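Here the complex is missing one protein chain, while the rest keep their positions.
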Amino acid sequence: MAVIGGAETPARKAKWALLDVVVVVYALVPVLWIVSLSFKTKGTITDGNFVPREWTLDNYQEIFTTTEFVRALVNSIGIALIATLIAVVLGTMAAYAVARLDFPGKRALIGVSLLIAMFPQVSLVSPLFDIERALGLFDTWPGLILPYITFALPLAIYTLSAFFREIPWELEKAAKMDGATPAQAFLKVIAPLAAPGVFTTAILVFIFAWNDFLFAISLTSTERARTVPAALSFFTGASQFEDPTGTISAAAVVITIPIIVFVLFFQRRIVAGLTSGAVKG
Amino acid sequence: MECPARRGRRRGALLGVALLAAPALAACGAQDSGPPTINLYHAPEQNLQTVVDDCNREAAGRYRIVYHKLPRDADGQREQLVRRLAARDTELDVLGLDTTWTAEFAEAGWIREWTGETKAAAARDVLPGPLESARWHGKVYAVTKNTNVQLLWYRSDLVDQPPRTWSEMIQVAQRLAEQGKPSAILITGAQYEGLVVNYNNLVASAGGRIVSEDGTRAVVDDGAVRALRVLKDFATSGVTNPALENHKEDGVRLAFQAGDGAFQINWPFVHPATKAGNPDVFRNMKWARLPGVDPGQPGRATIGGANYAISSYSRHPGEAFEAALCLRNPEHQKFSAVKDGVPPTIESVYDEPEIAEAYPMKETIREELKDAALRPVTPAYQNVSTVLSTLLSPPSAIDPERTAARMRTELQDALESKGVLP
Partner (left out) sequence: MSIVRTPSAAEEARGRTGRKPSAGKRAERRLAWLLCAPAALVMVAVTGYPIAYSVWLSLQRYDLRFPAQREFVGLQNYVIVLSNQYWWQAFWVTVGLTVVTVAVELVLGMALAMIMHRALVGRGLVRTVTLVPYGIVTVVAAFSWRFAWSPNTGYLAETFAQGEAPLTDRFASLAIIALAEVWKTTPFMALLLMAGLALVPDELLRAAAMDGANAWQRFTKVMIPVMKPAILVALLFRTLDAFRIFDNIFVLTGGAQGTSSVSILTYNNLIRGLNLGIGATMSVLIFLAVAVIAFVFIKVFGTAAPGSDREGRR
């Protein structure tokens, strides 16, 4: 932990590599189990073996031959991206005000957003359904995007304001004194410092929207807006009582890939803003 | 759902406009002209679309059925239907209902009564048990789509004669265990509807009642107490699978298929599934009627399956009734029985050669259907089921008299929708 400025000796590298392995095993073994299920044949899926005895691509083929899954994938990507973008923009604006400005109603805003985060969503679904039907939003993209923004905003505002408060804003002034324009000061000094918080929030909001089942199943009725987590419960098994374990696993594997891409893209920006020079050398 | 007026797709700079501009409903455009659309809501069934296409051809332009899938699990199906019916959604026409929902939907005024000509057509040649599941307070509220009953499946390499009663079956299993052979009796013992079905089988076999005939009082009579005793005896006699309290239909099937049991009580889907899954076990897999509680009294089986009902808020009821009848006519019942493994409710269909091929156990199914048992008929059936499954789980902890006493009080509350469900 936090050894400062130590040399990158082979021994220390080995130690880190070992830690990496531990983390990877911890995080991935249960995932590999799902991957394994997705490659098993119908006959061997229940054999309890961690590694498939017979490999097949049937499950993947099956989910991509119907529009059911492909359409849901498109919906998921679109809805989650739009919701994330809007929630992060709105959240950043509000969090900046909360962290930096003094205004009456700040506590009310903080309180209301916490209240929204705390109320059990299961009891909000039916009234929301009624509203959306009345407005023609039921079973549309906006019909899901709006609740996702709403329920992501409290977390976004809290996370972002927690980070904004820790930013040494005096640096901005210092930059200006050094002759930078306000825009330059913001872009060169403040934005990099704010980035870890913003991208952390973006990842969390994206995953929240991506994984939601409750709203997706309750506020959609066709392939028009149904996202993948909801679509999974429409997959058919060989009969009423048999679960389509193989295809569900395959779908779960496929929809984890965008998450990985998204995280890969954003995690690079969560570098230590203040310490980037010191740590990375 | 009302179709919103078509809006321009101009994307305004404002967020609100951008969000509200999207719903240009493709489905709505299609409704402007042409035959009325009949929206069918039913559980996912792999080949139901073929049936729908067939009926659309037959309708020759009078209506067009669109099949909307409901989620796989029964609770999810009911949740979606109820939410939309409670909101008086006019976009629902034909509803695929589990047999236990008839009373609830009828009492709430969500589905239409079948009268006159359609009523007669709905009852024609239908087996009595399934027919009863479409009625509430003497009126018909649905047409039977398919039925289902559990059978006793056993290994003929281990057991010569299928046992007639539970006590006999437990003895046979204990003897097999002593010989070190596969011995377990596999049933759906998890805390859910499957456990209630098992208990209901036992209560009916013992000639008992859980709830009064009019669905207003919790009875839990002597037969129901004896059924509790059988369940308790079974669970504590050392012939269960360790996973009993977590087993649902497919878990039971898989354990049997893996050679871990001598008996299983399960729906007919296990026949094709085991055939594909483990031909060795399948070779010796035989079936019989469910065992009874008393000697000389065959076991009675609980009816499963699905019915079609017509939404009270449908704007095309005439076409909807017609469509529902087409979707489950003898030819289509035969098709679904063979393709999707759902046994028919129309008696004559059982005489078709294709059925004999797909359902070698069809005579046993038919026999069980003749005196099949319904689950308690009440609008509050979901409450009853939740209470029963909680009090019955785990079966080994049943104390017949005490459990029955709790059932009486908690079921009475559940029937009146008072108090808290577990």
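Each chain carries a letter (A and B) given by its place in the written order, and its residues are counted from 1.
The rule is short, and it goes like this: contacts are C-beta pairs under 8 Å (C-beta built on N, C-alpha and C of every residue); 3 or more make two chains touch, one makes a residue touch a chain.
Worth saying up front: this structure is predicted, and the values here are computed from it rather than measured.
J.: Of the listed residues A:39, A:60, A:141 or A:210, which contacts the missing chain in the full complex?
T.: Touches the omitted chain: A:210.
J.: For the chain left out of this view, which of A:63, A:82, A:128 or A:225 touches it?
T.: A:128
J.: Under the stated touch rule, tell me which residues of subunit A contact the chain that is not displayed.
T.: Against the left-out chain, subunit A lists 1-5, 8, 12-13, 16-17, 19-20, 23-24, 26-28, 30-31, 33-34, 37, 46-50, 90-91, 93-107, 109-110, 112-120, 122-124, 127-128, 131, 146-147, 149-150, 153-155, 157-159, 161-163, 165-170, 173, 196-197, 200, 203-204, 207, 210-211, 213, 228-229, 232, 243, 245, 248-249, 251-252, 255-256, 259-260, 263-264, 267-268, 270-275, 278-279.
J.: In the complete complex, which positions of subunit B touch the hidden chain?
T.: Subunit B touches the chain not shown through residues 15, 75, 78-79, 82, 86, 104, 107-108, 190-192, 241-246, 251, 254-255, 258, 260, 379-380, 382-383, 386, 393-394, 417-422.
Please note the rule applied: only the chains that are shown with their structure count from here on.
J.: From the C-alpha centre of subunit A to that of subunit B, how far is it in Å?
T.: Centres of subunit A and subunit B (C-alpha means) sit 38 Å apart.
J.: Considering the complex alone, what residue numbers of subunit B touch subunit A?
T.: Answer in residue numbers: 1-4, 15, 19-20, 22-23, 25-27, 43-46, 68-73, 76, 79-80, 83-84, 87, 89, 248-250, 253-254, 257-258, 267, 269, 272-273, 276-277, 340-342.
J.: Could you pull out which subunit A residues touch subunit B in their complex?
T.: 42-43, 46, 86, 126, 129-130, 133, 136-143, 145-146, 217-218, 221-222, 224, 233-243
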